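Here the complex is missing one protein chain, while the rest keep their positions.
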């Protein structure tokens, strides 16, 4: 997990070559995948789509179609991204945020378009997420995705098939569909997380051991990561739904309210997971204390029973000569043993009455 | 409880067949009970009611009565629900929320109606709740209930008998009565919860044992579930009472303020329960510490008393020959025993003065 | 305390005979004291007062006096209360709150009057409070008090004597005086609570014992009860002073600001008590830890000193025959004893240097 | 400290002779110092000042000077204070607050003047504070100080010398100067507190002992007192700077913003002290746990090493006759001793490898 976090941070902070360099200087992560541009243009009646190698050819679509979706995947090709920025008049600061792929979810309004950043969590083992940047203009949507935007395929398919409301609506409904697709990615991840938490909870209650601490700690770390992704996203959704956003009308707003609603639900669940994991630590610590107590009880009982017996044997081992009682009896030895047994039984009875030790019944009553 | 939670979550997340499918796609839970539609139509003077098998026949009521209450129970019949949606012009996103029965309480305004989601807690052993969806239109109220809406029977009865204000008021008073009926369900559940908490509190103070941790943990989990149901409900009630809601006038608003008031009272009580249960863990942990201390004291006293005695017996057991003091005396043995008793008594007196051990009086003073 | 809380809750929840019954159905607590109505009517010049058996006779006062104070004590007589409600046009929901005597403090505005609920704490041993409902109309004030409203006697006396501003002011000043009288009840209770907390604090620092946990727990419970009474009251006072309230003018508002001020002061004090009592648990737990440590130290020192001595005595007790060093010496016994003393002294010196045990000086330095 | 707090509370609560007495009844604390009135009147050109025995003579100043500062110290003389109240038309509730010297800092607006309460902390050993009441009118400032207002002397001196902006400005600048003088009192107190906290921090890290708990507790108590003084003061400063205050213009507002700024700084520092002192308890508790661990380790090692040796000596002490191995050898005794040494060394090596005990190097590595 430490590895994950470090990677995260380094990318955040390596955003510019030198502190003090001009803001808006675009510097591409050398490990970013190659940029692919796919254009889907559609109207109520028909649609067209093609892969584009020269960003300039996007202009053609813009002129002839009511809605153009420029779908960019991979952020490795600075020239193409800059060219798109020029064609659509995107602000350099916005482009900088597109390339620096660890922004928090947010909504920013520029003069001609709205810039929306959301994060799509990956359904992999640890918790990680990819940044999705969406520009919503009057007649276009541009989406930037770190790597292959598989989660947008169903949206593209729905445009192709003309099903749902997409074909008959403007670009804001397309933007909504993309955001909704990203939010949908949360559900299986949160679900799997909840399963892990429950498994851990059962394990701690059943058999608490030292390795639990690491697991609780790791679980908490994951939850923290999830919350850091989902809270800003919830806030961004609230802005989208409550504030006046460019190119979003009242009808569309109902859909964005639904997005907000889903994020509220996710955050709600994450908060309850947080309460659960905080409780787990408490349960663990108190079971640790119980275990200490139990060991101490065994130790105390052992000492209490055997130490007096040892004393008795010591007394009979003293070197005296002459008529010490019980020494010259034949039965002296058995008398000593009997004394020992009597003392031991008395001790055990005493502890049993105090509830420290006992048969099954007493033990149950005590715990 | 773990079982409860899992069930909960799965239903929340299985809302769509495939991530990426069109929003507003209605998918019915295959285990949902069959849909029954009951219509109650009334005016100030008279009323009519009937079970409806074909949703279309609701139209007839709408035309001839001032207020129509469409009471839907069981969400298993997609066709009927969709048909109702068409008749009343309900938004697909709202219908989607009706079917996915784990929404938080909320109030959403659409153009022609308000959509209200509240949750009715079940008076069963664990804490669970059912979703009640209410559409409030100009001349109708549609209520959707997961299973049999028993808690609405008294409202129906009041309409039949013409008692109270219901018959003379519009649909908003009906909606209020339904919400109020759901809120009423909280009171016995919270009451029973409070009783359990008090029993637990008394048990912990009287006799803290290891099993208490599980019980505190479980109690906290239930409280968390209750709070997760009641807080959104309180917020929804505040929206209902403070914000301008479609088809709710000022007179009606006084009643909704009363609903809000009750939810505030419930949440207030739950918060104080939360403080109590947080305190319980503290009490438990400190009593655990006290118990450890007590065991340690017994161990220490035992060791302190017997170890020196054992040493004395050891000393007299050493093998020397000749005129070691007290060895050749007849009374040597009794001298040794006397020495032991003297040491033991001195130790016990010392511990008693330090307050570690003692008669009843000292013990009371110490604890 | 558990008893107190239960009683509290039951009354809250038994507000209606059956869940689902019509809201505003008035059901009187069968144990409530008999209702007594006392009317005080006054103007700047003169005043009149009388006990009233028939609520209808209040109308006479209303017509002939500028200010009428209807002082109702005991809520057992439903008919009288309902009749008053009809005479003054009080809303059924407000009357319901009057009778269900465990409302939180609040201010509600109706068309012709303001409805104010405050709570008067009782200066008894536990923390309990009574509900005082005040209706403030254009020319009247109606006060409902659970039992005998002794705390209003000084206000009545001031009206009789014509001292202060009461006689020359309108009903809002009377309402203010009543609220102020209720707030005054808080001061001795909070004062006594503070004294108890200080006593407990001193006790814990002086001599922490197991019984302290119960006392801290009980003290926290009382504080929680006090805070649950005082916080809503503070909020209600803020509403009274900040929001436009019916029949309260700017001049009167200055007085209400004073009420708010006092509640802020009380809550401020309660918050600081909360911090203190949270700190007490910490002090207690750490003193528990210290005590464990101290016992462990004694045990360790004892074992460390005596176990080697026992070994020495054991070694000299081994059964060998022949020329084992120091065995056939006469002084062998004394050599053995000397060896033991030397080992013991060495151990004690070592522990003293480590600061675990020592003379008064070292001990002080260590703690 | 307990003594301090009690005194505090009693004065707060003894504000009126009897609960229920008319609000605004002025009752002077019989122990309050005698009232002295000093008047400083000034304009841009010249100034005059004199001690005043008859409050009525203040009127003369008011008529002939642009700005009159009535400086009242000691609140023991009810007549003088009441007379001042009449001359300047001060509200009885405000005068009540002047006399009850434990108000929180606040700003209250009356029709003709603003009433400002600030608190001046004393640079004495514990944390205590005095109430300063300031009335700001169109052409006058009245300041009430519990005892000798030494902290206002520099302000008076600046008026006399005509330095700074005071002489050329109106009464609001004078009020600002007085408030600023009170705020200045905070700085050395907070500084000294910070020094104490650091000393304590160093002590805990160096050598944690049982007495630390009391010191942490006391330090937290002081901090709490400081915060209770400074937070309301910060709020009052914000009101002064943000809200429209009578007789304060925009130019003056810049100065009040500076006051607010200083209070923010002080509260900021106090909050960070709070974090530090919370951390101290954690450090103390964990060092307590470490100490327990260390003692337990010594105990365990001792037992582990000596108990087997004692067993060996016991075995050789058994009374058998005949050819038991090593019994009739001459070297038997040395064989036994060698066996003991071997077992002891083996145990110690084992513990050293486990990191429980060892040379300096291992010990360092372990901690």
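Per-chain numbering from 1; labels A, B, C and D assigned in written order.
The criterion applied here is as follows: a contact is a pair of C-beta atoms (placed from the backbone, for glycine too) under 8 Å apart; a residue touches a chain by one contact, two chains touch by 3 or more.
Nothing here was measured: the structure is a model prediction, and the numbers come from that model.
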Chain not shown: contacting residue from D:49, D:112, D:201 or D:218: D:201
Task: Based on the whole complex, identify which of D:158, D:215 or D:352 touches the chain you can't see.
output: D:158
- line: Contact residues on chain D toward the hidden chain run 151-155, 158, 163-166, 176-177, 180-181, 184-185, 187-188, 190-191, 194-195, 198, 201-202, 205, 254-255, 257-258, 261, 264-265, 268-269, 272, 275-276, 279, 282-283, 285-287, 289-290, 292-293, 296-297, 299-300, 303-304, 307-308, 310-311, 314-315, 317-324, 356, 366-367
- prompt: What residue numbers in chain A mark contact with the hidden partner chain?
  reply: 2, 5-6, 9-10, 12-13, 15-16, 18-24, 91, 93, 97, 103-104, 106, 108, 110, 209-211, 213-214, 217, 220-221, 224, 228, 232, 281, 284-285, 288-289, 291-292, 295-296, 298-299, 302-303, 306-307, 309-310, 313-314, 316-319, 327-328, 330, 332-333, 336-337, 340
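Definition applied: only the chains that are shown with their structure count from here on.
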Field: Joint neighbours of chain D and chain B, given as chain labels
entry: C
Message: By the touch criterion stated at the start, how many steps lie between chain A and chain C on the shortest route?
response: 2
- request: Pick same or different for copies chain C and chain D, depending on whether their interface residues overlap by over half.
  value: different
Statement: In whole angstrom, the CA-centroid distance of chain B from chain C equals 25
- prompt: So how far apart, in whole Å, are chain A and chain D when each is placed at the average of its C-alpha atoms?
  reply: 41
Chain B: positions in contact with at least two other chains: 285, 289, 292, 296, 299, 303, 307, 310, 314, 317-319
